[in-house]
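Handing you this structure, nothing more for now.
As you look at this complex, bear in mind that one protein chain is not there, while each of the others sits in place.
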């Protein structure tokens, strides 16, 4: 089965928890184990932080896809038409980058003056029962 | 402050929990009390059930808006271009309707052969601190 | 996480007690229906459904319980519910189902009542 869920939030620190909860719920449904679910909770949080870094407004758009044993998450910042909301390419924190690197299997990012986007994917270890 | 969060899910019973969690998280952030949060968790579940009723595929699109002391939620079913996914206007269960009626302040619905949409709104009792 | 759903069964004095824990919604209610179906098919007279561990339940769950209650009643039996949490009771009150089901606060009372 392949399921895609999208979530759009305003840049508001109190709503970041929704990205974590959605990632954890989908991973749990996709039979990831508890340790892997916790890894994803932290990884998606860091992914958002790295994309949203410095923005004062705009919309954060997340896409969560589960396909077989892999969950893929992309995070994108739409600057809501006010270009100075996005202050140059994101400079993700070194700590964020180390965490993402350690917690997921693959990840990447692309940013231009007007757009920031990052993604990750993680495969569960548990085999199909 | 006015915040709008959107959530899109495939018609998959295991993912309905995301609608409940998102509603509960937003209501909790908007200072609704525990009883009201539980009311909303059930009301949004029933709202989705009443809209998705009988559909075998498609996308459920939810919009959650918090404005001052009120949370408004709309739920819409997109039939994914396969018109027979939506088997006529939804016939929401009588139990669903009674629950929604009792749990929220206002609610409404509109449906045609190709589209089903329902909404609710609930005001918190607690006054601004 | 609150996402768990679990059913545990016991038989006390010949009466099946079906204990449900977690959230009963459109995804999990079919599992409850299966469990109840086994007892209906097995000719049970009285079935006790212990909802003490239930944190959430919606109209899908109510539908399953009402269906099972009617089938047991039609064959001369009944389905008793155990509910303590006001939040869960509220769902049965709104829908007037408190007037349909025999509802008890403990499993012991359900078995005795």
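Side notes on the structure shown:
Chains: A, B and C, in written order; residue numbering restarts at 1 for each.
Heads up, the rule we're going with is that contacts are C-beta pairs under 8 Å (C-beta built on N, C-alpha and C of every residue); 3 or more make two chains touch, one makes a residue touch a chain.
Being a predicted model, the structure only gives us computed values, none of them experimental.
Within the whole complex, the absent chain has one touching residue among A:33, A:68, A:93 or A:106, and that is A:93.
Across the interface with the omitted chain, chain A contributes residues 13-14, 16-17, 20, 35, 38, 41-42, 45-46, 49, 93, 95-96, 98-99, 102-103.
In this text, only the chains that are shown with their structure count from here on.
Rounded to a whole number, the gap between the C-alpha centres of chain A and chain B is 25 angstrom.
Distance between chain centres (mean CA atoms), chain A to chain C: 40 Å. Our note on geometry: chain B versus chain C, Cα centroid distance of 26 Å, whole angstroms.
Under the contact definition stated at the top, the residues of chain A that touch 2 or more other chains are 25. With touch defined as above, residues shared between interfaces to two or more other chains in chain C number as follows: 3.
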